[in-house]
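Dropping the structure in here first, questions after.
With one protein chain removed, the remaining protein chains of the complex are shown where they sit.
Let's turn to subunit A:
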């Protein structure tokens, strides 16, 4: 009985509430509501229509040749004709970019999607190219930076979160560009994010709301995931040390797409670690990639080849392994100068040349820190480009340090900070950085990132700068009294003694001597000048380069060949 009452009671209340909340409904007749729904539907239809029209108009604005190109590109892509896709990607797209869009973006992806009637992977890849074009030719807006990141997420999700390997085949060049651009955009976003001067409150708000965008850990995560998915480390290990390649590759690793993405991600990791100042991890990423192999995978994409050597050489230099850095730079510069004639067509030509020029600067520094001999051709080029700077660095003193700084700033990568600045606490954050006006502080802050790595490197350099002309004096004698030598150099005998100890210490460098890890090596003396102190006398011996038999052998072989052919023609 009680129960029933309760139910009734409860029911009453419910009804009351419902009635109360619907009291407003009394004002409307049934017809009104239907009319309103109809109106909304109409409005929706209108909007759809408008959107359709907009898209239609958008498509109309696309130049004919581009429209044909996009349709052709889409058809070739869906047919899976990888050879043709490569041609379109490497040549036609860039040619059309130059002709139609030198200072504006490619057609809006929405229009393109409607044009080719595709919203799948083709659209994601088109967007990848679309944003890349904006980054290279225009200034990306904050929104575009975020959208481009989201597009990369979509792309990598598509590839990584699939039950079985996706059947997609892309040219190596494109795969390299995807990884390369992904890191490049990450890098520019980091400096954009940390440079808070002249940012509007809206921009700061956008940055605050997208803390996950271009987050360092997620970028590393993508690269590590691609490496793990492709079993690339195991594949390289087997390729180097023998074993079952198919078993090592696994389901995903056997597909070209995964294998190459994994491989390029290793080089991507080298780069990201280097940008973060972690040179050990940088070189560790390249375990089992053989730098001496002429047929290694990285040689398939010239931009990748050059980038790889640049970051390896730079890491070696920062690690004080100047002899190794010199060897790496000399190898790649030789390659660049020999292949220059074939490269002119490639759109990476300018990038490669710029990198090569930076590497000459790096090489000049390494040679000043640890004199050694390089290939004749490289030597000539180096004198031509950086002869003045080389002389200044050798002369020592304040001038040498400034020259080192200039060359370093010109040739170093743009370092990044892994963390997000505190957007709310800008003022107090600024206080810890130098003095001067608000803008100066921010400038100083941006500069600081570059300068921290440089500061440590330059300090390192300053410790080992020798008394100018110490080397040239040593080379003149085979034995010499310490105090006499000191008076020639216009320093105190103790100072000279210090310098000789420092020279010895620095000449003893860790040097790579083969093997799977670029970090490994043996300590050995890398100098062309040997000396020893016998209490107060220093004994000196200069090393010499022996005869070059191989060169002689090859020259005479060709001579003989010519001789034989002339004799044969006369016979």
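Just so we're on the same page, contacts are C-beta pairs under 8 Å (C-beta built on N, C-alpha and C of every residue); 3 or more make two chains touch, one makes a residue touch a chain; residues count from 1.
FYI, contacts and distances are computed from a predicted model.
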item: Record-based protein name (UniProt) of the chain missing from this complex, from "UBC core domain-containing protein", "Signal peptidase complex catalytic subunit SEC11", "Probable glucan 1,3-alpha-glucosidase" or "Eukaryotic translation initiation factor 3 subunit K"; value: "Eukaryotic translation initiation factor 3 subunit K"
item: From A:70, A:179, A:207 or A:318, residue that would touch the chain that is not displayed; value: A:318
item: Chain not shown: contacting residue from A:57, A:246, A:456 or A:476; value: A:456
item: Options A:236, A:276 or A:356, residue touching the unrepresented chain; value: A:276
item: On subunit A, residues whose C-beta touches the chain left out of the figure; value: 216-217, 220-221, 224, 276-281, 284, 318-321, 418-419, 432, 448, 452-453, 456, 460, 463-464, 478, 497-498, 500-502, 504-506, 508, 510, 517, 519-521, 523, 525, 530-535, 539-550, 553-554, 557, 561, 564
